[in-house]
Structure formats: C-alpha cells, structure tokens
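Only a single protein chain was left out; the remaining protein chains are all shown in position.
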C-alpha cells in the first residue's frame, strides 16, 4: 500500500533512557501493513512548525498498534518525545521497501545476521520476530553509558543478541563490527541498520559480498512517498530514493564515496 | 509589573459549552499580580506556528492559579482548547491596564454596573469578586443556545446578575443593553466588556456619560507589551495601544467611527 | 455542509477543472495507487515533475532542508527525460482521468523544440504544458529565463510557436519586475500564468559549518511563503487579463480563498501535501462551504472579489 496519512493515538510512551523512547501508536492500517525495514513519518506538533514529518522505522507491531524507537536528536524528535499518552499524532506510512519487499523476488537466505547501531536496532528487532531461527547471530552496538535501557530491550527481544558499547559500559567494548564474522558465508546475509559510518564500515568489511549485505539508509525527506526526489542517494546505477526505492539497499549497489553524511 | 514570559501548567480545562472552556493555569507571578481587566497572552502550541500569543482576559485568580474563559474562534484558540491538564503552556502577562490601574488616581465610584457580552464576561466576573457590594447590577448577554454552561457560570459567580440571550434560549430575550438603565446616575459607572458592536451601542446609549462608561477593547496584538504599536486604536486624543494604554478605556475617549471591526 | 450549493468547477487556461486545487509540480510520484480517484479527491489537475529532453540527474548532496513553516529544495530538475516520461509517467498520469500539465523545462531552443515534438507525438494528447522558466536550482535553464520580461517573452514565444494546446507559464518571484514579466508572457500568447515558483533562500549546516546545499542557494516553499506569494498574485492579477493560478504556501482552504479573492482563478499546492495528503479534499470542501456562505454560486463569482476596484 502507498503511504497514507492517519491520526494515531499514542498509547504508550516509555522512556528507555535519557533521550530514547519507545512509543506505541494505535493505527490499524499501518500496524497491519508494515513490514520490517519500513518506516513511518511522524509529525512533531499540531501546527506547521516543525513542517516535515520525522522518519522512524517501525520497531514492532502488535494488533492495531505499531511501535517506534525514538532517539531525541533535535527539535522535532524532542517535541515527539514529550507527547503524552492519549495524544493524537499525525502519521504517514507505511513507507519504503523493507527487508522483504526490497528483494524483488530474490529468495530469503538460509541464515541471517542482524547488525544494529544505536536506534538502528529498531527495524532489526522487528525483523527478528518474523525471522525466528533464521537469525543465526545478532549484534547491537551503542555509545555506552546512557544507553543501558535501550540495549537491554534489544537483548530481551532478540534472543542471543550480543551487545557492544563504544565505552565498554556494557556488553563487549567496541563496535558492532567486532561481533561479525571475518568472512561472510555464501548462505548468509547481513541485515544492518545504524549510523552511516557504521554501514560504510560494514560495506568495506565485505567488499566481495555487497549483495549479501543489506543496509537500511537514512536521508532527509519531505514527502516520504517517492514524489519529491528529496531523499535521493547515489547508487552505482544512478539515483535512488531512500523513501521509495529503499530504505533497504544492497551495500554493493551504494556509491559510498558519494554518499554524504546527513 | 511589565509582562513577563512563563511556562505555566494547565491545572484544569473545563468545557463549559461546545467551544467554551474555563482554563486554569498555575503561575504564581501572574496570579498574584493580575487585576481585573488585565490579560495574558497564551501561545497555542510548542512550535512557531501559530506564531503570536492569544490575548485572553484573566477571569479569576486563586492562590497560584489564574483562570481564563476561552472561546474557540479560530485555529489558535482551538489548539489551546485541546490542551490537556498537565500540559505546559507559555504565557506572557499580566498585560495592560485593568479597571483599577487605568483610572490613574480617579476614585472608584460608589456604584458599578457590570455589562458583559459573550466571553467578555471574564474580566467582569473577576471584577465582581473584588468589588463586592459596589456592584449594583450586572447583566450578561450571550447568543443563546449553546451558551448555557457559560451563562450559568456567570450567574453563579456574580450574584444577582441578569442573563440575556439573543435567541431567548435562557434569561431574557434580547441584548445586554436591555438590562441597563436608560439614564446613568451620576454616582454610577458601567464597566463593560464584549464584542465591539455591543460596546459601540453602549457608548451610543450614554452619549453624555462617556467618562463613566468604561469599556475593555480588543485589537490584534503582537508584543502585548506596548512595543510594536500593532494594537493601536484611535482615541479622540490620538493613538492608544490596547495592550499597554488599555484594554480598559473610557467610552467617551474612543473615536468609535474610526474603530475597525477586528 | 452546504457544499452542494456552490460550484467549484471552472474552466481555466484551456482546462476544465472540477476543483480549483491543482497539485504543483515536483511533489506527486508516478505511482498508480496515488493517482486513483480516492487519492485525488478534491484535486482538479496535477502538474508533473519537470520534464526535459534528456535524463537529468539533478543536484548532488542535500536536496531538502526544513525551515520554519516551510522547506528549501535543491532537486535540480531530476527527471528521466521526455521519452521516459511518455513511456512511464504519462500512463500513470492518464490513469487518473484528470487533466494533467507537463511541467516543461525551458532548455535551449533546440532542445525544447525537440521535447515538444516528442510530446506532440505522444500516443495520447497532453492536456496542457506548464512552462517552467522559474526553477532556482539550476544554472541557465531555470529562472534565468524568467527574471526579465525580455527573456521570458523569448521563452514563451519559442514554445508558443511549437505548441498550440493550452500553455501555462510558471513565473519566478525572483523577477525584479514581476508584473512586467507577466505582461510579456501574456503578450506572447500564454493561456494562463502560474504565480509563482519558489523563493530564493539558503540554509547553513551549522554542524558542518558550511551551506547545507552544494549550490548554496535553494528554493523556499511551504506556508512560510504564502504572504509573499499572495502579494505576487495580487500584483500579477492587476497586470494581466489571462487567468492567474496562485502558487506558494497554499495549505488550507482559507489560503485558497485568499488567493482567489485576490484574483487567482485556481491554486496550486505543493509542499503542504508533504504535511497532509488529504489537503486537496479539505481545500475543496472548505471552499465549497465558504462560497455557499458568501452567497456565491460558483468559484468564478469569487475571483478577484477582494480587489473591489483596486488595481
């Protein structure tokens, strides 16, 4: 379904850490249609300032309710974080091609490794629920101190996941890359989401396996529906819209050198 | 005190009628300083849209809390009406010269008649509480149907007040002017607040007593503090700022013919 | 709802519009589901993304940036070229049954003639062209054409010679003398004017300590510019007698009503759809209620009513 606009009730706003919130919204249409890797755009306030919706990955669905994992990074996310249960929020979604629909008929691999950085854990937590035992390993990395609650949630929801922290506050010290195999077996894919630096490093780690490393990318967006061409990133084949052709891409098709930091 | 900006908690938002709300905000500084006829500016949302504060008369104070009577007439007031208890609202105030401070030393008259139209009842309800037995009569007029709750509140808070409704739904049918004496005795003043049409008619009813008819006027405002000269209205002596020289003026000093409808 | 009493349809610049709400160029994807009747409720016509002769990759780097009540864009006319449009975009655009306008990039004379030739050769008739002489995000092909009456006249003349169907010309507010440009376009045979494209702004990325956009400047749109666009509409309506289509920040029926009272025959809305896909329906029904309340019979009765003799 092409994204639509809804008024959704905020049914839970749970603070996981300072600046990180697990927010659940009642919206049957989105909850039923969303697949892992897809995202929604949440409008921060009631007026036209802030003007654009904030893209957030769907982290879970449960009946009529879908959940996002929100990190406060600026004014819009701060306004969203301060919304209270019972408030109504304007949502556009579901947007984009997720880990399944972006495959265009390619069969699922037998084994999948999940690699999440920071709130990039969100779509992978959702995916893990659908993948079951196909997930052979999962690694989630965080800055460290101040991320305990979020890390704990990821660990709870993805059984067997390894935790990493830059400062060593919990899990293993280091980045998520340390939790990944040196070589990527042929029957295995990595599904990843996180800061562009991490994804770039991931792509560089498996130069020959670019079609088996799937990354969920970010870009500034206006429409979130493929119309404005605002979220375009460079692929080796030309421009691609993160919101409609992605956000999930094969690492090997991304022109990493031309990809700007947001 | 010159108006200041505060974050005030909405402690009660009581719906009186469809589109009319009694909203109480905790703000010790304003609650302590405000006098009847003064007003505050409430910012509708968290962002910069809507951009300007909405001027609303103080209708009551109680300890740290002050109350306004809000009528939904447009987008900003609609946003305000939908705010929930526990929300914080940005308030500027107290603004303007009220029924006392606008007198510049003139003694209070022995007898005062209150005349309110629609939510113009607000500052008069506040004044009645301070005036006690000096109020010899009070009349509040409303459109009629759909205003029952607001009318009842006014009647409860101002003992002996007469109610009027344009459509005869409650009280006496007709405008508030019908509740006022034909001649204004020399020891008596009328204090009035309401739509400009009503105040204009009031001024016309007592052409010789313009200094004993005190009206609270409205104008579009930006600063609410006397700086922008945006709220200027024509007096016989020249321009006056509703927000700083008023909103309470003597009916006789207003150039009614040059006064635009908002 | 009193909407049934008031007729919001009208004929504007050669097109029959069932509603005066047009989707502005550059915001609506060629995705069939979004061109279904349900999704286009309240829409009178749709402008396509810019179409040039050949594929254009558009600008690199950041392309959109949020601003207070608006946004900046620096897309740079990315499109697949006219042949891809005819193959892929046009069938989708046709599927709605609504009139659509092909937003034509004013390239060099030879190229533009070739593009028009391709459009004329299309298996189905193109309802109208919207000539874009107003894009601020490219060098040469964009608003350079639209800033002076002389170059605007030349552009319109070139296109008018090749294209006999409805021709709308989309103006740039960067023209120092907008009424003069409007008159020039009218004189060369434009059927309607769209007033206007985006306003030249910029953004600074304070984290990176450099301009957010590679071209530094970008086009400002959205509710923020509405008061500016309304002023431009007022001025242009006072200058020409062909229909004027208001564009810039329209985000509610009140904005549409304001532009129509100022003299616009219809409105385009672009950025506000980013905030609300259902906006056209809301504008259409709000206008219908407003018109009925004013005792008017149709949109035409409201056009220019706010001018009241003023020029």
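Points to keep in mind about this one:
The first chain written gets the first letter, and so on, giving A, B and C; residue counts start at 1 in each chain.
The working rule: a residue touches a chain if its C-beta (ideal position, glycine included) is under 8 Å from a C-beta of that chain, and two chains touch if they have at least 3 such contacts.
In this text, all values refer to a predicted model and were calculated from it rather than measured experimentally.
When you scan C:6, C:28, C:168 or C:234 for touch with the missing chain, the hit is C:234. Only one of C:24, C:75, C:158 or C:261 touches the chain withheld from this view, namely C:261. Listed by residue number, the positions of chain B touching the unshown chain are 1-5, 43, 47-53, 76, 90, 92, 220-232, 234, 238-239, 244, 258, 260-261.
The chain not shown here touches chain C at positions 67-70, 72, 176-177, 199-204, 206, 209-211, 216-218, 220, 222-228, 230-231, 234, 249, 251, 254, 257-259, 261-262, 290, 294, 305-306, 308, 310. Those residues of chain A that touch the chain absent from the view are 48-49.
FYI, only the chains that are shown with their structure count from here on.
The geometric centre of chain B is 45 Å away from that of chain C, both derived from CA atoms.
A separation of 52 Å divides the Cα centre of chain A from that of chain B.
Chain C has residues 68-69, 223 in contact with two or more other chains. For chain A, the set of residues that touch two or more other chains comprises 47-50.
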